[in-house]
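A single protein chain has been omitted; all remaining protein chains appear in their positions.
In this document, chain identifiers A, B and C correspond to the written order of the chains, with residue numbering beginning at 1 in each.
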Amino acid sequence: MKTELTVIGAGPAGLCASIEAAKNGVDVTIIDENRKPGGQLFKQIHRFFGEKEHLAGVRGIEIGNMLLEDAQKYGVKVLLNTIVWGLFPDLKLGISNGNSVNILETQNIVIATGAAEKPLSFPGWTLPNIMVAGAAQTMVNVNRVLPGNRVLIVGSGNVGLIVAYQLSQAGAEVIALVEALPKVSGWQVHALKIMRMGIPVLTSHTITEAEGKSYVERVEIAKLDENNRIIEGSETKVNVDLVCIAVGLRPLAELCWMAGLRFEYIPELGGFIPLHDENMETSIKGIYVAGDVAGIEEASSAMEEGKLAGIAASVSQGKTDKKKAERDILETKERLRSLRLGTYGDYRYNAKEKIIRKFHEL
Amino acid sequence: MSKNCNLQGMMKAVVSLEELKKSPGYPSEERFKRGPVPVIECVEDIPCNPCELACDRNLISVGKPITNLPRLVDPDALCGGCNKCIIVCPGLVIFIVDKTYSDTEASITLPYEFKPLPKIGDKIMGLNRTGEIVCKGTVHKVQTHKSFNHTNIVTIIVPKEFADDVRFFKAR
Amino acid sequence: MRVYDHPILGKLPDRKEITILVDGKKIKAYEDETIATAILASGIKTLRYTSEKHEPRGIFCAIGQCTDCVMEVNGQPNVRTCITPVEENMVIATQQGLGTWRKVSSKKK
Partner (left out) sequence: MAKNKQADVVVIGGGAVGTSAAYHLAARGMSVILCEARNIASGASGRCGGQVIHAFARDVNIDKIDYRLKVTRANTEIYKEYQKSFELDFEFRQVGLLDISITEEEFGELERLIEIQRSLGDDEIKLLTKKETLEVMPNLNPDMVSGSRWRESDGNLNPYKLCWAQAVEAQKLGAEILTHTKVEDIVIEKNRVKGVRVKDGIIESEYVVNATNAWSSSLTKGMEVIPVREMAMVTERLPELPPQAFEMLCFGDYAYGATQTASGNYNLGGPAPNYPPDPYDERIYPEEVLRVMSYINTIFPSLEEVSVIRSWVGIMALTPDGMASIGPMPGVEGLFIAVPDGAGMSYAGITGKITAEYICDGKTSIPIDLLNPGRFIGKPKMKWPKPYDITSCHKFICDEESRYKK
């Protein structure tokens, strides 16, 4: 099997990379191990930030549908239920769909494998119905099953806050959201959404224990002092049947490691990040990264990074003229820049600049 | 919603009314006197500006960079109550408050993304920004439309003195 | 509990109903949904027990990454139920430890 550009992961970054390259006439195959493309977009039923060009005010689920339409329109080949089990020398990919195993030869690869949520361990954390927040979000928004009725959320980043809101939308009662830090870590607007509904957002609080026979039935939460120590006597037991952990994400970079890409530890962006240049090309020529695998951000910047990688791959395939590519790249970078502004944008911008600097030091 | 007052009592507000009032998206008392007006409770540098484009009367400005706080522009034009800013705000923090609704009452128009939808005339409790019950009120108007894309618009009537506090409600 | 009506997503679309067998019990499922979805909807939260301490485990990541939700499906252990779709008359069992391989020859070619 052969294709010019292979994109691994059909989430926002991968779809945008595919569409951008296919628009330029590149023969693109996008691979995803799930039954449906879209990555995590289809569980994001809230409206996105940004400006018009970023599709601000549009719900993630609608953006997902728009991207799928575009992918189809521009002739992107989509392989679903397909696992990339290996990324080998000479840009060969081992793929399998459960029935057959194949080797896919390609000239460019965009790795857009996204991220997974980090776990948090505490006594009892392995009990059923203690899950990462995104899991509950998938179950309720994609699969339309509510995993529990009385929920404790751990972590006040945007994921925790949004999932608290969305579980309420599906009819669950969110008992509380606890945050170990003295202040909410996500945007206040997301916190305000749930607080005004009466969901207690408890800063300087943590979960200390979960109990239950066959699944979580009760948790203990406690207040923390300024040194992050539990204040004795502050422990409270609460009956719940679902605990959602929202304590951050890490890049799913296994294929990047396998390819032998060079990495750098960038804690601001979630851990070990494959080094890449300003157009998302990595330390191995022809391999690009985009989206959360290139540093944890959010879907809007993932899409812009995907576009960058898609344009860069088109240039490498000789499928777009230099002038047009330069213009497209410039515009994409401007859109990306405006998403990386402000309190939560500056540090991401700086971390991204560090990755690019380290790349050029190689 | 939670009935666990114990937990709610442990909570601290993320942003105080005083702070909000200092932000450029919060109308002055003068402005309130002129009729309905958007109240924008967005006080962080979020890279986001759909509210600016939503307003046909250019009452809201973000400008460049888009991390600027949304600012209420104060031309002569009054808010027409089209609610587009409420619908499009990803943070769900734009409310249209009319302190001139009557001598004693104010109307608060807010986004509502839950089921079931309240009905006109429903008796409600007004909730403040931390979900505490502060007053009684009634549902005045419920607007839904395909173009709202599931962000429905509910207008409630509360005593005027709670116009700066009430931002949500629950059935009485 | 299924979310039949949702403020943003609307009514649950009509889908073909099928039956799967979980630990010998018939459970209703809808075509094209994942095994974990159907099982959770039926109220079952424990999908397997660990091999050494026999502790219960359930859904944890729901995106095929953590392998906490593995069960025995048609005689094959370690199937990630959160990303594997149901099929009519699928035989599913709570996995005990490393599970039991009940099938010797391959199912399809």
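The definition used in the following text is that a contact is a pair of C-beta atoms (placed from the backbone, for glycine too) under 8 Å apart; a residue touches a chain by one contact, two chains touch by 3 or more.
This is a predicted model, so every value here is computed, not measured.
The undisplayed chain touches these shown chains across the complete complex, A, C.
Interface note: of A:86, A:119 or A:171, the residue touching the hidden chain in the full complex is A:86. The residue from A:25, A:94 or A:119 that touches the chain not shown here is A:94.
Annotation for chain C: contacts to the undisplayed chain at residues 51, 76, 78, 97-101, 103-107.
On the side of chain A, the interface with the absent chain consists of residues 85-86, 88-89, 92-94, 101, 103, 260, using the contact rule stated above.
Note that in this section only the chains that are shown with their structure count from here on.
Comparing chain pairs B-C and A-C, the larger number of C-beta contacts belongs to A-C. With each centre defined as the average position of its C-alpha atoms, the distance from chain A to chain B rounds to 31 Å.
Averaging Cα coordinates per chain places chain B and chain C 43 Å apart.
A straight line joining the Cα centres of chain A and chain C is 25 Å long. Touching of two or more other chains is recorded for residues 6-8 of chain C. Multi-chain contact residues of chain A (touching two or more other chains): 59, 169, 171.
Touching chain C in their complex are the following residues of chain B: 113-115, 150, 152.
Those residues of chain A whose C-beta lies close enough to touch chain B in the complex are 46-52, 56-57, 59, 62, 168-169, 171, 173-176, 183-184, 187-193, 195-203, 205, 223, 236, 238, 338-343, 345. Put simply, chain C touches chain B in their complex at residues 5-8, 10.
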